[in-house]
Every structure is written in structure tokens, then in C-alpha cells.
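Only one protein chain is missing; all other protein chains are in place.
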Amino acid sequence: MAVTDAKTLPPETVSPRAADAEIESSVSVASQWQLMWWKFRKHRAAMVGGVVTLIIYVIAIFVEFLSPSSPGVIRADYTWAPPQQLHFFRQTENGMRWDPYVNGYKVEIDPEALRRTFVIDEEQIVDVGFFVRGETYEMWGLWESDLHLIGSTDAELPVYFLGADRMGRDLLSSMIYGTRVSMSIGLLGVFLSFFLGILLGGISGFYGGTVDNLIQRAIEFIRSIPTIPLWMGLAAALPTDWPPLRIYFGITIIISFIGWTGLARVVRGRFLSLRTEDFVMAARLDGASELTTIWRHMVPSFFSHIIASLTLSIPGMILAETSLSFLELGLRRPVVSWGVLLQEAQNIRSVATASWLLIPGLAVLVAVLALNFLGDGLRDAADPYNR
Amino acid sequence: MLQFLLRRLMFMIPTLIAISIVAFVIIQLPPGDFLTTMVASMAAQGEDMDQSAMRALEEQYGLGQPVHIQYLKWMQGIILRGDFGDSFGWNKPVAELLWSRLALTFVLSLASLLFVWVVAFPIGIYSAVKQYSIGDYFATFIGFLGLATPNFLLALILMYIAFKFFNQSVGGLFSPEYQEAPWSWGRVADLLAHLWVPVVIIGTAGTASLIRVMRANLLDELRKPYVVTARAKGLPEWRLLFKYPVRIALNPFVSTVGWVLPTLVSGAAIVSIVLSLPTTGPLLIRALLQQDMYLAASFIMLLSILTVIGTLVSDLLLAWLDPRIRME
Partner (left out) sequence: MDTPVLIEIKNLKTHFFLDEGTVQAVNGVDFTIHQHKTLCVVGESGCGKSVTARSILQIVDQPGRIVEGEILYHRPDRLSGVGLSEELPSPNGAGGSSSTEIIDLAALDPRGRQIREIRGQDISMIFQEPMTSLSPIHTVGNQITEAIKLHTDMLDDEADEHAIELLRRVGIPRPAERLETYPFELSGGMRQRVMIAMALSCNPALLIADEPTTAVDVTTQAQILELLEELQDDFGMAIMLITHDLGVVAEMADDVVVMYLGQVAERGDVESIFHDPKHPYTQALLKSIPKLGVSRTMQRLDSIRGMVPDPYNRPTGCMFGPRCDHFMPGRCDAINPPAIQLGDGREVHCLLYEDE
């Protein structure tokens, strides 16, 4: 910016450091990713968010092995069974011994509601084991197995670490299976939006002029419509007789159809700003070839911003799916997502009887928080020179 | 200013047309036309529709004619006669169901907007001025939590708490005695007494993001040279803060209405369903589940228009606040 007059002092007349500066400029390029990493590492919440996100995705990958049971298994005689607390040690004559167990249930009749309810029976003991054999499943649809990380050692006595729903289905297993669906919809939706966003944002930034104008108007339009009613309208149009997988993709497409606008803006803005950014100019003046310029300066900054925006878009997708499924306009059993599970909690009566039905909400909360923290940290780190 | 207003109104026209087209597409999306569905559902209830009535309906909606004719007929009805089509779920003209529900939605959304502003503005200022203080961290944390909690979940939790610990139900916008009563001061007071629960629930996420917006804006402004200029004049810190950076950070804050209002309207829809409030939400979802498309689409269209008008108002407010925009 500074207008430099010929008389202005060039301070470097006295500068043996000139050579250093040259070296510095090449070093600083190589270490841009590293700078970002340093910056990111300082962001404590983002680090925690990153680790939690990683754990959630690992859970999503090993769903079959991690869950004690399958989400579809109905046990009508365990309606709304409350959570059983896992004990690791058992009291014996010679002190505490490693022997995981839970207490069993006994049935009581609720005198007011005239309904059978389960209560924990301290007398009863159900043995729990790690790496137990249980229901068979197909791991990733590839091979059969019946190994579960944790579960009841007795096939006749199911365990409900987080309780059961109206049909006696295990909430923990459902939630673990739901992790895969909810998290993958987020990821898939973001990639779809990203594709749309890159395409339209790129076109917008590349052609400029009328095309840019039209696309920008369209984006503004989509953003000015309240999303949930629109999603509801579109989701309701999905035929009810579609197979679950197709519904899954349909919902993902509907969600990303509205979600792409934010990313398109980021992409366009990045494209535009990249062209004018000072450091690119500096590199140009330096005589570096165009390609090296792009590779060294534009790519890291572009990608880091995009990755940050992608991360920050996932929570919106997850929340959208959760809301739609909760309203019974989204996914349906046998597909389970956290939103599908929350359907069970739709009326106050079931929530009052079985408050654990709200636990899948906690999963949503943790996932969204973790992704937000992670994305925030990434965004800060994407500007390593800022502040 | 008048010119500005006219220009904005002009810009709104294509948006409104686009909204009506989207709504019409939603009507058209389900397989089969609505008359077939209607006949089928009436047949299911053991009623028959006489041929002349069917003819009349076919004529009115332009069924069997090209899609754009149908669209134009629908629009014509709305614009000329305020006729949004019929709801077969209720066997009534949509217009009869629409307005009272819409009015309450409007009240609810507006109240939420006010709530969001009134809460986010001071907290945002505090957070920026006392950056990195305990209060700032606390506000940031609560903000993140508010953003991460889907509002229907918040509604469920509140309902659960109210039910479990206070043995109260928090649903609805009116006490039973005012449910069907005509409007009176008592009914208004009753509405206000019930309104705050959904308003807080709907507003939480918006408040959280606006706190962050205000904080970031103000932090930006606090670093601007004009603050130093004002300080160099000898202005006391507090007067300086409110006259310059806060006042200037207010502009982008006001302009957030553009996206906050749609989220609030969205939130109102879903929270109303959970809390069964007599707004558009519950009716909309029922209409969608029953494929009562004229009703559903009319709701979606009017909610969108409501949002667009709200955004227009905020644009005007912004132009009034910011000479750079007014004179552009």
C-alpha cells in the first residue's frame, strides 16, 4: 500500500541480512503446513475436538464388533427396561475380584399406571464378558462373525447398559449403529455439497459477470428460505415404498441440496482473494513461476480453508438429518440414526417413563461440539500469520 | 432512502416468484395429482364425489393442462382471490386454516428475534471488551453448547424437566381457558406468559451464534485506528466504546437478520411440533405426512415470504444505520 517515494529510505542499504531474508522466504514456504500445525496445536479445545471426532469415526467403522447386540432385535418382554450399571469387580470372601457383571431386573406393577415396569434387582447378577460370542453379524458385509467387544455371557439374559426402548431393543447397540449412519450422512452430505459448491462457486468465480451474479442471487435465494420447512417439503416427497438405502441417499441429497450454498461462497471467496493476496504478488515479483506460486502459496492456504469449512459444515448436516428423522420425514427403521432413535422420545409420556431415550441426543451434542471445536481450530490455523 | 426502498422492493420480486415456483414444485412432487389423491381418500371414507364437482375442480386447478398453466392458475387464485387451493385433509380452503396459524408463527418468530438480539448484544459486547476473561470463556462455552443442541432436543429436555420436577406441562401457547377464546387482553397476557418457553428454546442457537458474531465484529472494530483517534481526543473509555466501535459493530449485527430469521422460522416450525403450539409447524407436518400438498406448500411459501419480508425490513434498518449503504 505504502506509496514509496524515491527519497524514502531503503533501510536495507545497511543490510547483510539480505541473504538471510532470501533463505527465510524459501523456508517459510516449506513450513506453511507446519506453521498451521503449530497454531492448531495451541488450540486446546480443537485438539480435544479432533480426538473426540476421531474416536467417533472409529466407532462408526467398527460398529458391528463394538455393539453388544443388533439394533433390530426386538424383545417384547423387555419393554422400557432401564439402564443397567456395569460393575467391573465383584465382592467375594477374599476381597474384590475382577468379574464384570450387571444386576438383573425384576418386574413390578406400577399401581398408578397399571403397567409392568422393570426395576433393577440387586440380588440378581448377570455375567458380562469382554470379547464374548453373541449374535452373528456380517462385518462390513464381508465376513461373518459373532465376536462382540462386550456383552452378556448368557444368550438368554440380554444386558441393557443404556436401557431399552418400547420394543425392548438395546439402546446402546442402536446408538452405536446410529453413529455410522449419522456420521456418514454428515460426511457424505458435506462431500456432495462440496462438489456442488466447488462446481458452482468455481464457475461463479471463474466466469464472473452475469453468471456469477445469477449464481450469487440463487445462493441468496436459497439462504433466505427457512430450511426446515423446505427440507420437510422435499423429504415428504420421497416415496414411502423406497428401500432404506435409497431413502438414505435421497435424504443426503436433499440435505446437501440446501447446504452447498455456504461452501460455494467460501470457495468463490477463496478463489477471488487468492488471486489478489499480497504474498502471491510478492512471489510473482520475485519471478517465481506461476505454477510454483500456486503450489507453494495458494494450495496450502486454499486447502486449509476448505478443510476448515468442510469440518464446520458437517454439524449442520448431522443436525438436519437428526431433525428430519425425528419428525419421521427422514430415515426409518430398519436404518437407525440418532434422529431415528430420538423419534422414540417424541412424546412426553415416553420420555417421562424412559428418560434414557434422550441419550442419543447426547451423542448428537458431543459429535456436533467436537466437530465445531475442531473446525474452529482448523480455521484459526488456516491463517497462521493472523494474530 | 426512498430510492433505496424502491430498489430493494424491485429486487424482491424475482425472489417472491422463485419462492412460489419452489412451493409449486413441492405440490407437484408426490406421484399422482392431488385430485386423484383426494378422490381416493374420499372413497376410503365412503364418500363419492360427483362428476360436476370434479369438473369444476379440474377447471379451477387446470388439471390435465400443462404444468405452467397449472402454476399460473394457482397463482391467479392466490393473487386475485386470496385462494390458496383446498386442503383435502381438512376439507376446507387452505386460506381458512392459514392466517391465524401464520399470525402466531409471526409473533413467535419476532419474539424470538427480539430475544436473540437483546441477549446476544450485551453479552457479545462484554465478551469482546473483556476478551479472555472468565466471563468471556463462560459465554463462549455456553454459546458452543447452544449451537450444538438441536432445539427440538432442548424442547424435549425442558418438557421432561418441567414434567418430572415441577409436574407441569410446558406445551401450548395458551392456558386451557383461553384456548378457544376470542382475543382479549387476558388472552394476550396469557399468550405472553406462555410464549417465553418456546422463545428461549428457539432463540438459543441463534443467540449463541449472534454472540459470536458480535464478539468477533467488535474485536475487529476495537482494533481499528479510529478508536485510537477517538481516544487521542480525550474521550472517556465507555463513551468512546459505545459511540464508535459498538455503534459500528451494530451494523453487521443487524444485517445478520438475513440468516438468523430463516433459522428462527425453521426452529419455530420444529419446536412447535414438539411443544404442540398452535402455529404452522404441527399443521405443516401433518399436511406433509398426509400429502395434503396445497396446504403444505402454502405454508412453506408464506413462511418463506415472511422471512424475505423480515430480511427486507432489516435491510432498511441497516440502510438507516449505515450511511455507506444508504448512499451506495
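Each chain carries a letter (A and B) given by its place in the written order, and its residues are counted from 1.
As a working rule, contacts are C-beta pairs under 8 Å (C-beta built on N, C-alpha and C of every residue); 3 or more make two chains touch, one makes a residue touch a chain.
Computed from a predicted model, the values in this text were never measured in an experiment.
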| item | value |
| --- | --- |
| From B:Met54, B:Val200, B:Leu235 or B:Leu316, residue that would touch the chain that is not displayed | B:Leu235 |
| Options B:Pro66, B:Pro182 or B:Pro225, residue touching the unrepresented chain | B:Pro225 |
| On chain B, residues whose C-beta touches the chain left out of the figure | 224-226, 228-237, 243-244, 247-248, 251, 321-324, 327 |
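Operating definition for what follows: only the chains that are shown with their structure count from here on.
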| item | value |
| --- | --- |
| Interchain centroid distance [CA atoms averaged], chain A/chain B, Å | 27 |
| Footprint of chain B on chain A - complex, ascending | 217, 220-221, 223-230, 232-234, 236-237, 239, 315, 319, 322-323, 326-329, 342, 345-346, 348, 351-352, 355, 358, 361, 364-365, 368-369, 372-373 |
| Sites on chain B touched by chain A in the complex | 14-15, 18-19, 22-23, 26, 29-31, 144-145, 147-150, 152-153, 156-157, 159-160, 163-164, 169, 171, 258-259, 262-263, 265-267, 269-270, 273-274, 280, 284-285, 288-289, 291, 296-297, 299-300, 303-304, 307-308, 311 |
